[in-house]
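One protein chain is absent from this view; the other protein chains keep their places.
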Amino acid sequence: MTFNDRIAELRDRVRQQRPLIHHITNFVVMNDTANVTLHIGGLPVMAHDREEVAEMVAAAGALVLNVGTLSPDWIEAMIIAGKRANELGIPIVLDPVGAGATSLRTSSNRRLLETLQVAVIRGNSGEIGALAGMGGVVKGVEAVVEADDPLAAAQVLARQYHTVVAVTGRRDLVTDGSRVLAVDNGHEWLKTLTGTGCSATTVIAAFTAVERDYLFAAAAGLACFGLAAELAAPQARGPASFKVAFYDAIYHLAADQIRAGARVVDLSTEQSKAVAQS
Amino acid sequence: MTFNDRIAELRDRVRQQRPLIHHITNFVVMNDTANVTLHIGGLPVMAHDREEVAEMVAAAGALVLNVGTLSPDWIEAMIIAGKRANELGIPIVLDPVGAGATSLRTSSNRRLLETLQVAVIRGNSGEIGALAGMGGVVKGVEAVVEADDPLAAAQVLARQYHTVVAVTGRRDLVTDGSRVLAVDNGHEWLKTLTGTGCSATTVIAAFTAVERDYLFAAAAGLACFGLAAELAAPQARGPASFKVAFYDAIYHLAADQIRAGARVVDLSTEQSKAVAQS
Partner (left out) sequence: MTFNDRIAELRDRVRQQRPLIHHITNFVVMNDTANVTLHIGGLPVMAHDREEVAEMVAAAGALVLNVGTLSPDWIEAMIIAGKRANELGIPIVLDPVGAGATSLRTSSNRRLLETLQVAVIRGNSGEIGALAGMGGVVKGVEAVVEADDPLAAAQVLARQYHTVVAVTGRRDLVTDGSRVLAVDNGHEWLKTLTGTGCSATTVIAAFTAVERDYLFAAAAGLACFGLAAELAAPQARGPASFKVAFYDAIYHLAADQIRAGARVVDLSTEQSKAVAQS
């Protein structure tokens, strides 16, 4: 079974198991990420009140924590839900939106990472750089200056918190601190829409819900996400028609498309040979 | 005037009267339900602060209460708005999103039903089963196990709270506890999008705003909603292009389409003859 066969199999597993993905996320992307959850094959639920999050997450396959429009009471709910998820072995995927842009965002993300065992952190180069203390400038929620060395920042962060870190950009890098997978799928149109990073996080969460190898799950999720964007691009006349085609493509994304189109490279091997060809 | 003529007339009445539909609803669907309100012919407003909800609802034709991302302060605002709506004879339509999934959701919905006189409850089979205490399992916001007998559950709930209950699914069932209307309009694409149940609730609310026979209004609203989905389906290449075509179809839905396409059956009559043919 090639690497791409395994990605295709994992995408089908999401469809078959229909994991519930509990999101405590920002207001901007709730509708988008709920739809992306459905299109990739999961069931979405958004619930943020501290009275119910522990009960809700117990039924979930994965928990998304996304601080895009954070406030202290939502962070408290994230911690309650996250602790319960940790007790139950439910993977947590953290999207540190805007880490580095304000001290509240940086400190809240650090607190989540220090309090909870997170399975995957998915951020842009600026956010990951800020959390690792290794450069990068975040303006609002965009990395306007890249981390000095995104891979090094990701590896430091991954080792510090015993987690997988996915830095998304032109080439996505996914690492657990030692192994490194690079994902070359994606399309420029993704940058013209709000919340595509958040949606990538949602796809990763759906994959971690059905696969315990979180490094592989994160890379596979990003490959599927980026590949759907590539498949949709020819139908785009602009950002909004791209979005329609992209969501349609996520829904339809099929095993043969993944086998032919996923582009994941294992940078851990000295030869850096394409694992897709192994 | 046939039953379908009456549905067509009701849909036109919404367009002519442009009722304000005050929503206290969840973050995921606010944009969608505001647009659906406009497309069906009403005016949407979302307002949730307890300082203004009583004043806002006084100008409304109907009030939607939707607990999809509930928190205690929003429930308080729902009760304030709902009491004022009851005083003024403004119909309340309740969407008990996720009832059964957590105790907060179940108890909050029960509290709303016990405190307010609700015109229509619109939920899926799991939610209605949970509220009636008659089976059904809700995972997040989806019914993963149907109520043992959705119609029986709806009838029990309708009698208990002197309200109309609409259980949506492959066949929608609408009952006031004695009369039963079944709606066979709809399309599988609706299940691939978040918030379509919430949008159906919004259409029902717009219809109750202009028609005091809430059983009929609810069935007519669901028939129009489902028919628009059927009309849109041929243009769908996936969930997102379906959504675009669906919203366009709601906007354009015309009397002749309704007369030809609405499929409502009166199950109350022993012969169960199609009322559309009466």
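Per-chain numbering from 1; labels A and B assigned in written order.
Going forward, contacts are C-beta pairs under 8 Å (C-beta built on N, C-alpha and C of every residue); 3 or more make two chains touch, one makes a residue touch a chain.
Small disclaimer: the values here were computed from a predicted structure and weren't measured.
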item	value
Among A:Ala8, A:Ile21, A:Leu43 or A:Leu70, the residue in touch with the chain that has been omitted	A:Leu70
Positions on chain A contacted by the hidden chain, ascending	26-29, 31-32, 68-72, 98, 101-105, 139-142, 192-195, 237-241, 244
Touch list for chain B against the chain that is not drawn	20, 22, 27, 30-31, 34-35, 37-39, 43-49, 51-52, 55-56, 59-60, 243-249, 251-252
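Going forward, only the chains that are shown with their structure count from here on.
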item	value
Distance between the centres, which are taken as Cα means, of chain B and chain A, whole angstrom	34
